[in-house]
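Below is one structure; the comments refer to it alone.
Right, chain A next:
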Amino acid sequence: MSMWSQETQNRAKEIISRYPEKRSAVMPLLYLAMAEEGHLTDEGMEEVADWVDLTPAQVRSVASFYTMYKRERTGQYLVSCCTSISCMLLGGDDVLHAIEDESGVPHGETDAEGLLSVEHVECIGACGGAVAVQVNYELIEGVTPEKARELVRWLKKARPESVNTDEMQELFGGVKSFDWGIKEEDAAVGPYPAFQPLGTIKSAGDS
Partner candidate 1 sequence: MGLLSELWRGLKVTGSTMLKTIGGSGLVTTEYPKEMRHKPQRFHGRHVLNRYPDGMEKCIGCQLCAGACPADCIYVRGKENDPESPVSPGERYGYVYEINMLRCIFCGLCVEACPTEAITMTHLFEMSTTNRQDAIYTRKELLMDESGKVPHMFPDDELADLDELNTADGWLRATAPSGVAAYEGVQMWQGTPGAASWDPEPSQEERDRASEGDDG
Partner candidate 2 sequence: MSEPVTIKVDGKEFEVRPGELLIKAAEDHGTYIPRFCWHNRMKPVGMCRMCLVEVDTGRGPMMVTACTNEVVDGMTVDTQNEAVQKAQEAVLEFLLANHPLDCPVCDKGGECPLQDQAMAYGPGESRFVEIKRTFEKPIPISELVLLDRERCILCARCTRFSEEISGDPLIEFQDRGNKTEVNTFPDHPFSSYFSGNTVQICPVGALTAKPYRFRARPWDLHMVESSSFFDTAHPRLSIHVSQNEILRLVGIDSEPVNHSWLSDKDRFGFEHVRSENRLDTPLVRRGGELEPVSWSEALDMVGNRLGLIVEESGGDSIAVIGGASGTNEDAYALSRFARTVLQTNNVDATMGEGPSAHFLAASIDRGLIADVDDADTVLVWGPDLKETHPTLYLRVRRAAQELGVNLVVIHPRVTGLDDRATATLRYRPGGGHELLSDLSDGSHEQVTSLISGKVVAIVGQASLADDPGLAESVAAFVREKAGTPRIIPLANRANIYGALDMGLAPDLLPGRVAYGPEAAPEPWGEIPAKRGLDTPGMLDALSEEKIRAVLLVGADPVGNSHEPELASDALDLAEYVVSIDTFLNDSNHYADVILPAAGFSEKDGTITNLEGRVQKVNKIIPAPGQGRPDWSILDDLSTVMGKSMGLGSPETIAKEVAAVAPAYQGISWDLLEWDARDGAVVPLDGEQPLTHIPVRAKGTKAPSAELLLHQGRVMYDDGVRLRNCHYLSRLAPGPVAHIHPDEAKRLGAREGVAVRVVTSKGEGEFAARIDEGTPEGVVFVPLHQPGAARLGTDPVVRVTVVT
């Protein structure tokens, strides 16, 4: 008797079938539980525990170890600002302050409306393009405090259904670490990374 929707249950079955041992599926299933309810609830973790034959305590242990599993409600846009060494040297803290100031949301929190969440994160692997900021895990490099303010204003005003890294880079980004020369098609929906099995992806082809 699952509390999940049929679609999520089908996805869960499909994910579990990929692994020789059920418990290996705990991490993708946690994402599913998160997508199902918006964030990871105790009930969601118990549900995952049932699916993968672990105890809820073990599931919570995994869920609380990784910062990308949100155990509190997250806004539609999750703005993550890197404050690790490279970004910090190039003003990551100023960017974070600008984001906090413009959005009125201190880092680690979500606004009352449920639109914006702000967090500071450790290195997200874009040191060459410091300061790096992510919106729903879509990367923008070379962000300045001014650009960050613009970004927040844009999110608040335009409220795009999905966010795409190339689009935002063009609007708010600066120096890029590396140009792949390939256009990123996928855009992220909701406060999750663009990830096919979760249904949180919106490709350019979709309308």
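Candidate selection criterion: all candidates are chains of the complex that A comes from, given by their letters.
Just so it is clear, contacts are C-beta pairs under 8 Å (C-beta built on N, C-alpha and C of every residue); 3 or more make two chains touch, one makes a residue touch a chain; residues count from 1.
Remember, predicted model here, so these are calculated numbers, not experimental data.
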Practice task
Can you tell which one of 1 or 2 makes contact with chain A in this complex?
Solution key: 2
Problem - For the chain A and candidate 2 complex, residues of the former touching the latter - result: 1, 42, 45-46, 54-61, 64-67
